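Comments concern the structure below.
A single protein chain has been omitted from the complex, and every remaining protein chain is retained in its original position.
Moving on, here comes subunit A:
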Amino acid sequence: MLSKKEKELIIEIWEKLTPVAADIGSDALLRMFASYPGTKTYFSHLDISARSRHLLFHGKKIVQAITEGAKDISQLTVTLAPLQTLHAYQLRIDPTNFKVQLFSHCMLVALACHMGDDFTAVAHAAMDKFLSAFAAVLAEKYR
């Protein structure tokens, strides 16, 4: 459950990151590929080396979707409906990959590295909760 203050903090952080969306997103993906090599299997058709066009493009798309979702967390199911369908029926990515330990964790580390001390314990907790909710909604259409 996110408090009003936490929701505002989350929106504030993602809006500040909009100019570097591709950097943050691609950094999170790169971290996930390095720590959890099994996740690379979903990207075998792309060039996912550091700073590649594909990686930056995909990273930016992810951060933009997360930023959009942050604007009204109570409406995540509506906002994410097209992405839910895409991930469940077309991409068929094992949804455990979204979660803690895998993509969400790497996104938190990417934020920590980018924001340094500004990524306070309060911001960390709020972001962890938000990304968990985001991952759960994204996985809703799987079965």
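Couple of notes before you dig in:
Operating definition for what follows: a contact is a pair of C-beta atoms (placed from the backbone, for glycine too) under 8 Å apart; a residue touches a chain by one contact, two chains touch by 3 or more; residues count from 1.
We adopt the following convention: contacts and distances are computed from a predicted model.
Not shown: a single chain whose UniProt protein name, out of "Glutamyl-tRNA(Gln) amidotransferase subunit B, mitochondrial", "GINS subunit domain-containing protein", "Proteasome alpha-type subunits domain-containing protein" or "Hemoglobin cathodic subunit beta-like", is "Hemoglobin cathodic subunit beta-like". Checked against the hidden chain, the listed residues A:Val20, A:Ala81 or A:Ala125 yield one contact partner: A:Ala125.
In the complete complex, the hidden chain is touched by one of A:Phe33, A:Phe103 or A:Phe134, namely A:Phe33. Of the residues in subunit A, those that touch the hidden partner chain are 27, 30-31, 33-35, 50, 100-101, 105-106, 108-109, 112-117, 119, 121-122, 124-125, 128.
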